[in-house]
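Got a structure here, written out as structure tokens. Questions coming.
This part shows chain A:
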Amino acid sequence: MNGDVIMLMSRLVSTEIDAPLREALGCPEPLEDLSAEFCRLFVGPRPVCPPYASVRRGEPMIGGRAERRLKEFAARHGLDVVVPPGFAVLALDHLGVELALLHHLSPGPVAEELLDDHVRPWALGYLRSLEESARLEPYASAARWCREEIT
Partner candidate 1 sequence: MTVAWGPLLAAYVVLVGLPTGLTLMTWWVGRSGASVRLERIGAWGALVALVAISVLLVADLGRPERFHLMLVRFDNLASPISWGAKLIALKILLLLLVVHAVERRRPPDRPLPRLTKVVAVLLLAVSFALALYPAALLARSWASPLAGGAGVLFVLTALLMGAAVVVLLGGEGRTALLGLLAASAVALAVEALALAGRPGDRLLLAELTTGGSAPLFWGVAVGAGLLLPAAGLLTLPRNRVVTALCAVAVLAGAAATRYLLFAVGS
Partner candidate 2 sequence: MARLGMLIDLRTCIGCHACSVACKAEFDVPLGNFRDTVKYVEEGAYPKVTRHFIPVLCNHCEDAPCLSACPTGAVVRLDDGQVTIEDGDCNLNRACMAACPYDAIYVDEDRGAAAKCTFCDHRTAEGRQPACVDACPTNCRVFGDLDDPESEIAVRAAANDVTVWKESAGTRPKVLYVDPKNALPLIEEQGVQVDTTADLSGEPA
């Protein structure tokens, strides 16, 4: 499991690409278009791919059952998550949070438990639709690489 790819994907779905990251990616797209794409995909006003397990599983409620299960998982393993201000993350079942947890836990049996119980059931399908819906790089490719990493 390549930790860096996981962390990059966690970062890409949680907040806009800023100048240093755009530089590192060598991405030619203007910053505003990248921000517009991030907003179109993950934020709104009508997000194309809201990165939440509960929304993806058709259960229209932030912090629904998916988040409760993840909270229990985190509590069981004595883990908590600190989301920097300005990140578009509302609930624990956000893909960015799950990937950050995965990055922190891997390798190891607990990481496998996280993958099987909480990430794979929805994230594989989600990353495939993200790849289909994203109009700008690096979102499409990053989604594909990340999906390969966690399959």
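The working rule: a contact is a pair of C-beta atoms (placed from the backbone, for glycine too) under 8 Å apart; a residue touches a chain by one contact, two chains touch by 3 or more; residues count from 1.
The candidate set was assembled so that all candidates are chains of the complex that A comes from, given by their letters.
Remember, it's a predicted structure, so these values are computed and weren't measured experimentally.
**Q** Touching chain A in this complex is which of the candidates 1 or 2?
**A** 2
**Q** In their complex, what parts of chain A are in touch with candidate 2?
**A** Residue list for chain A touching candidate 2: 59, 64-65.
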